[in-house]
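One structure, pasted below without further comment.
The other protein chains are all here in position, but one chain of the complex has been omitted.
The block that comes next holds subunit A.
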Amino acid sequence: MTHFLIARLLRGVITVLVAVTATFLILRVMPGDPTTMMLDNRVPEEIRQQLLKDFGLDKDLFTQYLIFLKQLFLGFDLGTSFVQRVPVMDVILSRLPWTLVLMSVSMLITALIGIPLGVIAAYRKGSFLDQAINALSILGIALFIPWLGIILLYFLGLKIPWFPIGGAVTVGLEGWDYIWDATKHLVLPVVSLTIVHLASYVLYMRASTIDVLNEEYIRTARAKGLKERVVLWRHAVRNSLLSTVTMMGLQLGAIVGGAILTETVFAYPGLGRLIYEAVKEHDYPILQGTFLILAVTVVVVNILTDIVYSYLDPKITNS
């Protein structure tokens, strides 16, 4: 068990390093250097050279990389925003909580709806209910998040104004009012993220439950005279959850992508919206920092799902 977790931890560290190196290279290998993007081309050459020196950009690529790593891991320094001229880390930390709330709430709801739906579809394989669940799931995968968001905004924000049409919270509220208001702002973004990502949970859970239901030990459990309810939810689901948990970890990267689009549509002030703004303003340090923080988040959640997996899977717990 410890061996398994150490291996996973190591893989997580390597993944983060790959992410760091990738963004470093992408941003350094491009034509010109960062100053050409930061500065107007009318700025005199000596000022540009001074700036290069200040940012350590006059050194060779490898030295720059080492400095970058040192700043990042020892100082948690992601550089300075080109546009706002404040530390990237500060900008990101002020936005991160919103994205984490949005993603965790929608993942939780997706799992709570998707897993039972998948199990029921598997149990009633071939029935009308199964076909309906399947059809809706496949349709869900094909939906384009911005469109879904806009439809929700139009009907539930504008035509029937139940929910606010943007932002995360109204300014100037405190206590329970604040929480209630933030929850209302969260509903539409969560609904659109959930609808799109529900499908993979349902389809995955369905497939693995169908496999598990064909296993010998399910027949044994039935032969013992256990109630169908117990056979299905305790014996079958515990095993079919295994592969689904792994999928949930791997799916996270896609959910991050969905969150970026969702936040853009709903003007939700998380990291996704930050990326959208940074793209428009060519603020590369912000883009780089946001990607790194998202990558770290995904890796951490993956390690957590691995821990859950090892807890669920007796084969790993015992060895």
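Structure notes:
Going forward, contacts are C-beta pairs under 8 Å (C-beta built on N, C-alpha and C of every residue); 3 or more make two chains touch, one makes a residue touch a chain; residues count from 1.
Following the convention adopted for this analysis, contacts and distances are computed from a predicted model.
The unshown chain of the complex is recorded in UniProt as "Peptide/nickel transport system permease protein", chosen from "ATP-binding cassette domain-containing protein", "1,2-phenylacetyl-CoA epoxidase subunit PaaB", "Peptide/nickel transport system permease protein" or "Acetyl-coenzyme A carboxylase carboxyl transferase subunit alpha". Between the chain not shown and the residues A:158, A:230 or A:304, the one that touches is A:158.
For the chain missing from the display, the contacting residue among A:194, A:208, A:239 or A:302 is A:302, taking the whole complex into account. Checked against the hidden chain, the listed residues A:96, A:143 or A:308 yield one contact partner: A:143.
In the full complex, subunit A makes contact with the omitted chain through residues 11, 14-15, 18-19, 22-23, 26-27, 30, 138-139, 141-147, 150-151, 153-154, 158, 165, 249-250, 252-253, 256-257, 260-261, 264-265, 275-276, 279-280, 282, 284, 287-288, 290-291, 294-295, 298-299, 302.
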